[in-house]
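Yeah, one chain of the complex is gone here, protein chain that is, but the others are all in their spots.
We call the chains A and B, going by the order they appear; numbering starts again at 1 in every chain.
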Amino acid sequence: MENLEFRFTAHPARPAAGAALCGVVGSGNMEILIRPGDEADACTVSIKTSARGFGKIWEAVIADFASRHPVGGTRIAINDMGATPAVVTLRLAQALGDYTGGAQ
Amino acid sequence: MKLIEILNALFPAGHEVGTFGQLIAGTAQTSSSTVAVLGTTDAAAIGHDIALGLAGRILDIVDQHPGRPIVFLVDTKGQALSRAEELLCLNGSLAHLARCVDLARRQGHVSVALVTGEAVSGGFLSFGLMADKTYALADAQVRVMDLKAMARVTKIAHERLVELAGSSPTFAPGAENYLSMGALEAIWDAPTAALLESALDQRVAKGLLVDGRMDAGRERGGRSLAAQTVAAVLAA
Partner (left out) sequence: MNAPVHTQLALRHSYFEASARSRVAQLLDAGSFREFLPPEVSQPSPHLAVLGIPGAFDDGVIVGSGQLGGKPVLLIAQEGQFMGGAVGEIHGAKIVGLLRRAIVERPAAVVFMVDSGGVRLHEANAGLIAISEIMRAVLDTRAAGVPVIALVGGSCGAFGGMGIVSRLCSAIVMSEEGRLALSGPEVIETVAGVEEFDSKDRALVWRVTGGKHRYLTGDCAELVEDDAASFRQSTIDLLAGLTEPAPGSSALRTEQKRLTQRRERFAGMRDGLEVWAAMGMARPAEVSLMDRDSLVAAKKGLPA
């Protein structure tokens, strides 16, 4: 297992829920939990993944997502069992949609 | 230790316990009363026949000898592994046996289980772990799966599991782990009448309708998350 920590600057999210969870920690899948963070214009991401050595890819995938979506002011936690980048992006979008009430 | 030696040591005042295949059943004398003796021997695999044999005898005790204490002697390598057994819902027969042990408790029968040989998975769940209190002899083997098989299934190196087992009681075989986690009440160096009679003592057995195993696990330091989690669910 590898633990990864990232921080990205992003436009602030407008939460509609206190927290949102999407996905399941199953083979090729992951769960993502979004909660309020400490900085309005930044998003911190904490990942526990079963696959080692993919830190750069995680960073690129989430940086891309954070540049295109308002995820500031959130704290994201991911438990991963080998999700592909496409699944990661999908889960991020779903979780953010739930967190913001589908408004963004 | 042979079954007859264990019986002689536990019941010096006398016992009439028969073996029926790998099922054992009968009565024995303690210094104060007659007790029922039930269980399995020679690392029995529990199938329908043994499960129903034990269950029927428990119901007889409940109906014919109200209040008679029950001593379970546990030696099982687990459930019988066959298609024919599963076809007739072996989990259902084991559940039925567990319900009979539970009924005896509710009807006021004190029950004590002693692991004399092996205690594995489904066989252990169905009666040994259903007793009010469960004890084990020092050389008993209590487990779900040995570490080699666990390494195969979990794909974690055997050496790593051995290393971790030294610091955590959570997964490795061993009676002492089950003791620290609260599932065993004590480990006996040797079977004696004094130990058994103290286990059967009504004053000790008082209040056993409450399952106190996770509290014991917390107090002994082997299992603290369980009690904490239950409390959190109750308070949520």
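Heads up, the rule we're going with is that contacts are C-beta pairs under 8 Å (C-beta built on N, C-alpha and C of every residue); 3 or more make two chains touch, one makes a residue touch a chain.
None of these values were measured; they are calculated from a predicted model.
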{"item": "Chains shown that the absent chain touches, full complex", "value": "A, B"}
{"item": "Which residue of A:Ala16, A:Leu33 or A:Ala63 touches the chain not shown here", "value": "A:Leu33"}
{"item": "Among B:Leu10, B:Val74, B:Leu125 or B:Leu195, the residue in touch with the chain that has been omitted", "value": "B:Leu125"}
{"item": "Option touching the unshown chain, where B:Leu23, B:Ala36, B:Val62 or B:Ala199 are the choices", "value": "B:Val62"}
{"item": "For chain B, residues in touch with the removed chain", "value": "48-49, 52, 55-56, 59, 62-63, 79, 81-96, 98-100, 102-103, 106-107, 121-122, 124-126, 129-130, 143-145, 150, 153-154, 156, 160, 164, 168-172, 177-178, 181-183, 209, 211, 213-214, 217, 223, 225-234, 236"}
{"item": "On chain A, residues whose C-beta touches the chain left out of the figure", "value": "1, 18-19, 21, 23-29, 31, 33, 35, 48-50, 77, 79-81, 87, 90"}
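Here, only the chains that are shown with their structure count from here on.
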{"item": "Euclidean distance of C-alpha centroids - chain A vs chain B, Å", "value": "46"}
